[in-house]
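Okay, so here's the structure we're looking at.
The other protein chains are all here in position, but one chain of the complex has been omitted.
Per-chain residue numbering starts at 1, and chain names A, B and C are given in the order in which the chains are listed.
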Amino acid sequence: MSNEYDRSGEPVVQRFTREFLGEPNRYQIASAGVALLALLTVPFWAGQYLYVFALASIWAIFAMGWDIISGHTNYISFGHSALSGGAAYTTGVLVHNVNPDMAMYITFPLSILAAIVIGLLFAVPTLRLEGPYFSLITLLGVLVLTQLVYIYGEYTGGELGITAVSTLTYNLTNLYYYTLIPMLLIGAVLVVVSQSNIGRILRAIGENEAAIESSGIDTTRFKLWAFLMSAITMGIGGAMLAHFYGNITPSTVLVVDRSLEMVAIAVIGGMGTIAGPIGGAFVFIILRDEVLTVFGSTGRWLALWLIVLFFLVFLRDGIFPFIWSRIGSIGGGRDE
Amino acid sequence: MADPVLEIDGLDVTYGKTQALDDVSLRVEEGETVGVIGPNGAGKTTLFDTLSGIKEYEGSIKLFGEELSELSKRDIVDRGLVHCSEEHDLFPFFSVHENLLMGAYPRDDQEAARETIDWVYELFPRLDERREQDAETLSGGEQQMLAIGRALVSDPKLLILDEPTLGLAPVIIDDLDDTFEQLKREGITILIAEQNTTFAMRHAERLYLLETGEITLEGPAAELREDDYVRDAYIGVT
Amino acid sequence: MISDIITILIVGAMISAIYALIAIGFTMIFGVGGILNLTHGALLMIAAYAYFVTQPYIGRAGGVIVGIVLAAVASYGVYMGLVRYIEENVVITFMATIMAALALQEAMTMAFSQQAQVLTPIMPGSVAIAGTRMQYDQLLAFVFSWVMIGMLWYYVTNTKDGRAILATSMSERGAIFTGVDLPRVRRQTWLIAGAFAGVGGIFIGRLQQTSPEMWLEPLTLAFMIVIIGGVGSIKGSIIAAYLIGYIETLTVALLGAPYRVVVALLIIIAVIMYRPEGLYGREYLE
Partner (left out) sequence: MSREPSQQNRDSSSNSDRTNRRTVLKTVGAGAAVTSIAGCLGGSGGTGGTIKIGHIMPVETDNGLGSERSAQLAVDQLNENGGILDNDVELVTADSAAQPSEAHSAVTEMINRENIQMLVGTVVSEVALSLADLVAENDLPFLITGAASPRIFAENHAQNYDQFKSIFRPGPVNSIKQAEYLAQYGQFLSEEHGWDTMAVVSEDAAWTQDITDMTASLLEESGIDVAVNERVALDTNDWTPILDQVESSGAQTMIGALSHIPITGMTSSWSRNEYPFSLDGVMIAAQSPQFWSDTQGTAEYLSTATSAADGFADITPKTSEVMDAYQSEYDSRPTTPTFVGFITHDAINLYAEAVERAGTANHREDIDSIVEELQATDFEGSYGQIQFQGPDDEYPNDVYPGEGPGDEFAPFTITQWQAAEDGNGIGDTDGTKRCVWPETYQNGDHQTPSWM
């Protein structure tokens, strides 16, 4: 991706955008460019929000990971934090129990592998069946994994967690780019997948699986592929989160609430669009940590869930697809 | 003059982007048996679902002079339109008798309904034998009888039958012929959709030919029987 | 040894009776509308808090009645105020109901704090049965459970309205063609499910704990029971409730409490792999 959409005119950019974003008008291209440019320049215009934005970037990764399977195919996962948390714990357990100086180039791939393995345990029995089975298994899966962390407290530190993981950096500007760049790269890959035929088939599965199946497509295989992509994304995000906080506890990376936050982010941003959940993560985290704090620490959650509920009832497509189409039809306005 | 039982005018029904019914017009007068014939996928089932209030439509459907879209599904049954569908839509874990009791659901006079149930048992002695059997364990022919029986218990003023002969053995179809004659003697108004054109022609006074969502031909049964196109395309195929 | 077995038999029966109460409403709502109502656990919470708040003023029996009524009304409210508008989209309903449950949890936290509350016993005291101490409330829960199941059974088999509920859960089209008023059936079902959840909630709240977080576990239980018993099947959910109740009791006795969820997950996976329709289920419709 480039931050030069707004100066475009080059055929490459035009072809790219036509292929992957439909037929955006110049306002849409401009606003996407402005949004991207804004993200890349946060340290210059919103320095005091760097930490929040860095956190939002990681949550954007999670929300995208959720979206590529659940948002696209409508197989709703209520336990995606089992994947990211599994990855985070793999990093932690390795560092804590095997070797405190284990390098990231070892822990990172192993963490992603762990997310894939956990993901396949969810996916294989359930993805050939209808949605609710998948939802139940994911929900139980995250509860079980949380329980296992307590059962094997000797290795996982139980509720006290693992503090041995090294923190990425304390420089907020660096921290921001360390999270933003991977997020944008993952986002680019997943947007391409989402806009390709694979993505279209996944969305079609979400709309009417029987119809897709009757046209001779093996939907289970596509769902498995989507889930695999999701697991890899969650693995990357999970390992990043471990290094973001420098410590891992069940409540930080694993408990079911974390999974439901991912659902909420994707809903607000726009399910099945990849780009929507990216924006959704920023909206959600800023609402949670900055705006809604006026309602107090419990009140803000109440407000957040009510907002998500509002979206589900009145703005199902999410905020960014809505804005995108508004810009597309009227022209003008800003943001992604 | 009394309103016709059913009067459809310029009916359009769509599934997403595909047009299932296109400018369909049709009427059924009281006491008549009307047939809709046509190939599989022509839109007969869509038409019947629309009549039961399951599909949204454009155009006009008047049931005893009332616009259908202003009636709830429940009202439609109350007005006497009873749908006996292709899939039967029986209650699989209810016994034969319980299914018939459900047929009595819309009726105010439960005593009269009980009499109708007895009459249905007379009409279909095989159902009588299987009173306590779950509907899902019945054979295809028995399920068809039960579906018709359940519809009759609802005391229909307009009985709409979707593919009653589908998948039935010829012997059973003979039974159905008798049933139909009896229903007509009772004076029940019937709208029947059939791929089995000969069956429809045996019982219906007037026929409509529905092809790819459009009415392409209509007229008295005798007239269509002589029609070359109908004869070539639809008679003898079943 | 023998006394251990008897203990497990008794303890299992008591907890299973409550599980049955929780699962029945969940499965009924699924049956008539194809909706997985994830606010179900929150209804239990509402009933428990209703009993907690009103019992000191109107007595124990009054508190129980208010709890049941309020849960039923809340259930009705969830349907009329939210689900009715989105029920045509199963996935949206699925997510909206869990968000509603989360919102209720936070609302309860704001009103009553996170602190777990103690409910006054409905029937104070306990009795030793074969060496196992049983609170009267546990026995009461067992009795309540079967009385309610009996009443439900009578209602769905011997009354017109009840039969319509059962019929709708078997075939929605069949129900439409026989003139069943679907919106009315749904409203009734949500009311009944709420009442069952209310009874279950008061007993769960009384015998375990009443806290804003008490909704998730019963919800997961209901979900599991319904999948094992067969979605939409009342009979299946009762049998599965006892199955899960006994397996949990055994797991706790043999392996320890933390393994409850683990064993439950393994069983669920086995069921899903080898008998996805559950014990008494039809194929998952739509």
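What we mean here is this: contacts are C-beta pairs under 8 Å (C-beta built on N, C-alpha and C of every residue); 3 or more make two chains touch, one makes a residue touch a chain.
Quick caveat, the model's predicted, so the values are computed rather than measured.
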Chains on display which the left-out chain touches in the complete complex: A, C
Chain not shown: contacting residue from A:N97, A:N174 or A:T252: A:T252
Selected residue (touches chain absent from view) among C:E87, C:D161 or C:E217: C:E217
Chain not shown, touching residues in subunit A: 43, 47-48, 51-52, 55, 147, 150-151, 153, 157-161, 163-164, 167, 170, 172, 245-247, 249, 251-252, 289, 296-298
Residues of subunit C in contact with the chain not shown: 11, 15, 109, 113-118, 120-121, 124-126, 132-133, 135, 207-209, 211, 217, 252-253, 256-258, 260
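Note that only the chains that are shown with their structure count from here on.
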Chain closest to the assembly centre - both centres taken as Cα means: C
Whole-Å separation of chain centres (CA-atom averages), subunit A against subunit C: 33
Distance from subunit C to subunit B - Cα centre to Cα centre, in angstrom: 41
Residues of subunit C touching at least two other chains: none
Contacts with 2+ other chains: residues of subunit B: none
In the complex, subunit C residues that touch subunit A: 36, 82, 85-86, 89-92, 94-96, 98-100, 102-103, 106-107, 109-110, 216, 220, 223-224, 227, 231, 258-259, 261-262, 264-265, 268-269, 272-273, 276, 284
Subunit A residues within the subunit C interface of the complex: 74, 76, 78, 125-126, 129-133, 135-137, 139-141, 143-144, 147-148, 150-151, 206, 256, 260, 263-264, 267, 296, 298-299, 301-302, 305-306, 308-309, 312-313, 316
Subunit B-facing residues of subunit C, complex: 160, 163-164, 166-167, 170-171, 173-182, 282
